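Omission of a single protein chain aside, the complex is shown with its protein chains in their original locations.
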Amino acid sequence: MHSLSRHLKNTAVAGAVALGMIAGLAQAATTITGAGSTFVYPILSKWSADYDKKTGSKVNYQSIGSGGGIAQIKAATVHFGASDKPMTPEELSQAGLTQFPVVIGGVVPVVNIPGVEAGKLKLTGPVLADIFLGKITKWNDPAITALNPDIKLDDSLITVVHRSDGSGTTFNWVNYLSKVSDEWKTKVGEGTSVQWPAGVGGKGNEGVAAYVKQIKHSIGYVELAYALQNKMAYTQVKNRDGKFIEPSLASFQAAAASADWSNAKDFYLVITDAPGAKSWPIAASVFVLMYKEPKDAAGTKAALDFFKWSLEHGQAQAKALDYVPLPDALVKQIEAHWKAEIK
Amino acid sequence: MLTHMSSSDPLAVSHGTTAPSRWRSDGRADGIFRWLVAGAATLVLVVLGAAAAAMLWGGRLTFETFGWHFLFSSEWDAVNKQFGAVVPIYGTLVSSLIAMLIAVPVSFGIALFLTEVAPYWLRTPIAAAVELLAGIPSIIYGMWGLFMFVPFMAARVLPWVNQNLGGVPGVGPLFQGPPLGIGMLTAGIVLGIMVIPFISSVMRDVFRAVPASLKESAYALGSTSWEVVWNVVLPYTRSAVVGGIFLGLGRALGETMAVTFVLGNSHQLTASLLMPGNSIAATIANEFTEADSDIYLSSLIALGFLLFIVTFVVLAIARIMLHKLAGKEGNT
Partner (left out) sequence: MNSPHHSRWLYARRVAANAIAKSLGTVATLFGLFWLIWILWVTLEHGAAALKPGLFTQMTPPPGEDGGLANALFGSVIMSLLAILIGAPIGIAAGTYLAEFARRPAWRETIRFLNDILLSSPSIILGLFVYELLVRPAGHFSGWAGAVALALIVLPVVVRTTDEMLRLVPNAMREAALSLGIPQWKVTVQVLYRAALPGIVTGVLLALARISGETAPLLFTALNNQYWTNNLNAPTASIPVVIFQYAMSPYEAWHSLAWAGAFVVTMLVLVLSLVSRAILLRNRISHD
């Protein structure tokens, strides 16, 4: 009898707790949701955490890939999308969307050649294209040794490592190769994933980094943060002005600053192969996509407040995570764009 | 196969001896219960039907554009919008086949160990430990595969395989190639490890469910425990054992995350198991989030539909083979 009543009491308590939980679980959605580009995920989560501490507003951004970001904002399941590849003005107006850049990064070639340290090997766009086309197959190919008279390179076979998954990193990489090599442009072309003429595929930046580290005499491409965090041997690349440049926040920044943003309708600009003596040739910007006339106006307003704060006050956090914050002039231009475009 | 004479008309048995009022309420309760379980089974059909229809609908653009060519082309070019499914289908079948070649005998061994060999106190912990292999997130299989297993294969296993099997006439071409570590063989092994818990758990449970009287009569005739398992337990449970194997096969065919890390994801058709390949599930997972044209997206979804078809064919072949086997043995 005693145990029965205790049993009943326990059941009642458990039931009440369960009911309370389900009631709590059924409230309406309130947080701001964004999704898309994997590249921008770390900095947006950092900005979000700091913004939450300051204002108590929660912005939840999730990396599902740039293509996913575009698809989700088009399906209106998120307040904003993010993509490494800008949408064209026609695509934007068709979907009733607008876009603006939020942060700059860059893609860097990384190599695994015994004895070659980070920043030593010098390469040019056309040579990179020929390596990835499978035309240059050995490290002592005259095209490479001519650029690197001081480095001893042997006749080891080059293993090319590329991304296996579709990615914004790949988009910027092959966009650059298409700009500097006609053969690449006609044979392979550009896109978030292409039919690679040579090499093996790694999943994500991490996968490419792991393969390049494991396979001797290999070459791959990753975002700067992965090259730095994994202590990999990145290379110099010759830019449009004919100078050999090391990848760094400064050279990314130079590329972003030299780009002609003011004449780009809807900020539609891919900043690879940027002009300027100090510009890194494979810099990339990340774009945020929003509705011009959103259904959830309050949510979109809250999201814009978040980006305003991030662009104006988030520079230090960006640099700490190997991203380049936007130049001040560009931030002003973006804020004017919001006023004009988003209702 | 087991036959249930009771399931043909169970009510007749139960109604004979009961009073009329209970008769009716029992009949009603039975009716409701039957409705409930039949409804649940129908739901399974509806879910599968709806998922397949959704895939077919999503893939219609691809089937309209490429037609049969989609099935026979090994092209996969997102830039020029040319898609074909040969490479992923081939990779799915081969990697799953390797997985089953490893997992089925190993799982049978584990089930044998857990029901006949191990001391009683050891059985539950080891069974739980093996089942744990099913609880490891598949992304972790992928990361472990990428950082630990691939280098291990590249340095220790593949050079040996290449040297000793690469020259064997007939199967040699399967084992030739540079020891990159990634590829079909590695993916197949990882898949095999992942499905072991599914097959071995079911085998163990069904072996234990064999009525003791059956086994004891065999022991009484002087059979060794191996003979009991092989001649009594296995025939008695064959249908369920095959069910367990299908459970594992299903997992292997549809697995994505682990495979994408170790398969190499190349859309090139090669005979060698040491070279990178691709699978249907891996292709979808790799490219779905970045697919930037309608035909690209549609082709990925069409691949998903093809996996239903591939599974259908694989299961159908397995069933036909089983049927033949059962016929040869004069049925059990």
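Letters A and B mark the chains as written, and numbering starts fresh at 1 in each.
By definition in this document, a contact is a pair of C-beta atoms (placed from the backbone, for glycine too) under 8 Å apart; a residue touches a chain by one contact, two chains touch by 3 or more.
As the structure is a computational prediction, the values presented were derived from the model and not from experiment.
Peer 1: If the hidden chain were put back, which of B:L101, B:M148, B:V171 or B:I317 would touch it?
Peer 2: B:M148
Peer 1: If I consider the whole complex, including the chain that's not displayed, which of B:L101, B:A155 or B:A209 touches that chain?
Peer 2: Answer from the full complex: B:A209 touches the omitted chain.
Peer 1: Which of these, B:L158, B:L249 or B:V262, touches the one chain of the complex that we don't see?
Peer 2: B:L249
Peer 1: Could you list which residues of chain A touch the chain missing from the display?
Peer 2: 21, 24-31, 33, 35, 38, 41-42, 45-46, 48-50, 52, 58, 60-64, 68, 75-78, 204-206, 223, 225-226, 228-230, 295, 320-321
Peer 1: Which residues does chain B use to touch the chain missing from this display?
Peer 2: 2, 4-8, 10-11, 13-14, 16-18, 26-27, 29-30, 32-34, 36-41, 43-45, 47-48, 50-51, 54-55, 58, 105-114, 116-118, 124-126, 128-141, 143-144, 147-148, 193, 196-198, 200-202, 205-206, 208-211, 224-227, 229-230, 237, 239-240, 243-244, 246-247, 249-257, 280-281, 284-285, 288, 301, 304, 307-308, 311-312, 315-316, 319
Note that only the chains that are shown with their structure count from here on.
Peer 1: Mind checking the centre-to-centre distance between chain A and chain B? Centres are C-alpha means, answer in whole Å.
Peer 2: From the centre of chain A to the centre of chain B is 37 Å.
Peer 1: Quick one: in the complex, what on chain B touches chain A?
Peer 2: Those residues of chain B that touch chain A are 75-80, 142, 146-147, 150-151, 154, 180-182, 260-261, 264-267, 276, 285-292.
Peer 1: Could you pull out which chain A residues touch chain B in their complex?
Peer 2: Residue positions touching the partner: 64-68, 70, 85, 159, 164-168, 188-196, 200-201, 203, 206-207, 210-211, 214-215.
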